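Note that one protein chain of the assembly has been removed; the remaining protein chains are unaltered in position.
Per-chain residue numbering starts at 1, and chain names A and B are given in the order in which the chains are listed.
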Amino acid sequence: MNFKLIDFTLKSLKRRLTKKLSVIFIFSLIVFLLVSVFSISSSIKKELEISVNALPEIIVQKMSGGRQTVIPVDRAYEIATIPGVQNAYDRVWGYYYFVNDNVNFTVVGLDFDLEAYKQKYSDIINLYAEATDTIDAPFMIVGSGVYKMLEDNFYKNFYNFRTVTGEMLETKIVGSFTDVSAMETNDVILMPVNYVRELFDISENYATDIVVRIPNPEEIEIIKQKLNSMFPDSRIVSRLDIEASYQNIFDYKSGLFLALLIVAFVAFFILVYDNASGLSIEDRREIGILKAVGWQVENILQIKFIEGSLISLFSFFLGTGTALFYVYILQAPILRNLFTGASNLKPTFNLIPVINFEILILIFILTVPVYILATVIPSWKSSVIDADEVMR
Amino acid sequence: MIELKSVDKIYSHGEHEEIGVLKNISFSVKENEFSLLTGPSGSGKSTILSIVGGLSKPTNGEVIIDNKSIAKLPDKFSALLRREKIGFIFQKFNLINNLSAIDNITIPLIPTKISKSEIEQRAEKIMTELSIFNKRDVLVEKLSGGEQQRVAIARALVNEPKIILADEPTANLDKKLSLDFIQIIKQLKDAGKTILLASHDPLFTDLDCINNIIKIHLGEIQ
Partner (left out) sequence: MSVLLTPEVIILFIEDILLFGFNTIAFVIAYRIYKNFNLNSTSNEQYTLEKQTYLASYIIKFSLYLKIISFLFFVFTLDKLSNVIPGAMCGVGVTTASDYGIYLLIFKMLNIYLYGFWLLINNSDMKREDFPFTKIKFKYFLFIYFFFVIELILQSLYFFDINPQELVSCCGTVFNEVSTSAVGRLTQIPNIISVPLFYSLFLLLIFTALKKTVLLNGVLNFVFAIISITTLISFFGTYIYELPTHHCPFCILQSDYFYVGYLLYTLLFVGTFFGIGIAFLKYLIKIPLDYHKISIGFNTAYVVSVSFFPINYYLNNGVWL
């Protein structure tokens, strides 16, 4: 490749940049959308992989009139005796509506003297053991998302919960924690279980739900059926059910998106074709001059090809760059609701940066050659302009 | 160096409409000669130049440039011929407006294998000779008419051509600048170039450096 030609093309492009802005904009926008959508979905998938693995094998919820209600604690002991079940824990937790920011926190009740039902929580308890041992009043350890939100609202050391009965529950903020899979823990508040009971007004003999640990995945399905017949008033959700429902949402949504994209592509192709065809008198004259001073048709085709490559590469990187920024730094406002909005995922979590080169290559192969192909005929048309036009 | 043998040029638009522009043109310009093409507007001077430069093809007849027949040479090779042997000076200068003087001058050599630095050296040398070196990086649209023409001349010379073709070079210049141009063209002749110049400017007719005058009228030599 002749560097002087590239140099010349750059200069010539600089002069006509305004005409190319619309194409660069649309091209970048398409790349942006593609990269964003694929990144969000692969990021959420990653997130899910992590959190689904951390999910208990089975959750038992008591239902009443189609809505979830509290479940008697003694059922946990009953379940623990089923062969194949390693352990069954009753959980006390709930959502607390934080008016200031219009979000829900997940308040989880733990017995700070015992092992928690989740390894993660046990680790946190141990981490703050010294600080919490001596406290007698309500206290909490919060996820980093919660911490930030409270801080933004000037709650640095404590927060006043309003219990279900309307009383104030002044709670000390002992510390915060983060996690790779933020989706799971970002909005979590860990509190001693008795205070959570007070907050949500759940009495001693009841819990929110029961989680069941089953070491052998083969047995999950059988035990699920068993629980179903033991407790006809309950809903038994297994990890596989959750996994499948998430998977469906994503596959359906990326399919829909792809269909839209194909339509967008046709429009894009026409736009590029049109833009490259619209030769102004000035453009024609310029090509005529080049040919009159000894440029060959091939040379004109070369600079057009270089021009197409430069524009498409530039737009590709622009689109990719802004998309990665939008998804991972700005956390994809608006677009992510498309993915999470309809599902029962929690609203606050961070998209884990997973730069997936496969996706970038895929999008590259889809967009750049298509752009250059769309310019083939217009480039040729301008390359065969008669050189003697400059004599007239 | 340049030889035309019974050249016709007929433009055809569609099936039936045919416009004969040149009829049976024959003449020759020997090496290091200066020939002048004159004739009224529309007589076909520019058409002859574009045929000599390979910008368009004759309908009939033979065109020989530096011992090579170009009447049926495909565009690809006539472009090469222009690049290697011919310097063109156009009536309207035909510069690319948003480029600097030096960038305009180097254009003919961009597709060649010659290195960028050598091209620029060559261009700068010619610019110095034409005393426009101080305008090296100025956009050509900001230059005066005379300066623009010097840039156009420099561009025609940068490929070190044997042949110079000029179409109405003084049409856009005032008297003084036209006389300057004549000085330049004299120097080119002294440097050994073969020159074919089309003009109806009377300034040229009685120049002593002109070897022969070809008068065209309505597409024919008189």
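Assume a residue touches a chain if its C-beta (ideal position, glycine included) is under 8 Å from a C-beta of that chain, and two chains touch if they have at least 3 such contacts.
For clarity, every value in this text was computed on a predicted model and none was experimentally measured.
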Touched by the hidden chain, restricted to displayed chains: A, B
Touching residue (missing chain; options A:L127, A:L313, A:V354 or A:L373): A:L373
Residue among A:V103, A:L324 or A:V384 that touches the chain left out of view: A:V384
Sole contact to the chain not displayed, among A:L301, A:L318 or A:L335: A:L301
Contact set of subunit A toward the excluded chain (per top definition): 254, 258, 262, 265, 297-298, 301, 362, 365-366, 369-370, 372-373, 376-377, 379-380, 383-384
Sites on subunit B contacted by the missing partner chain, in the whole complex: 12, 57-60, 72-77
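By our rule, only the chains that are shown with their structure count from here on.
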Residues of subunit A that touch subunit B when the two form their complex: 2-5, 7-8, 11, 15, 282, 285-286, 288-299, 302, 386-388, 390-392
Residue numbers on subunit B that touch subunit A, as the complex places them: 46-47, 49-50, 53, 55-56, 75-76, 79-80, 82-84, 86, 88, 90-92, 94-99, 103, 107-111, 116, 119, 155, 159, 167
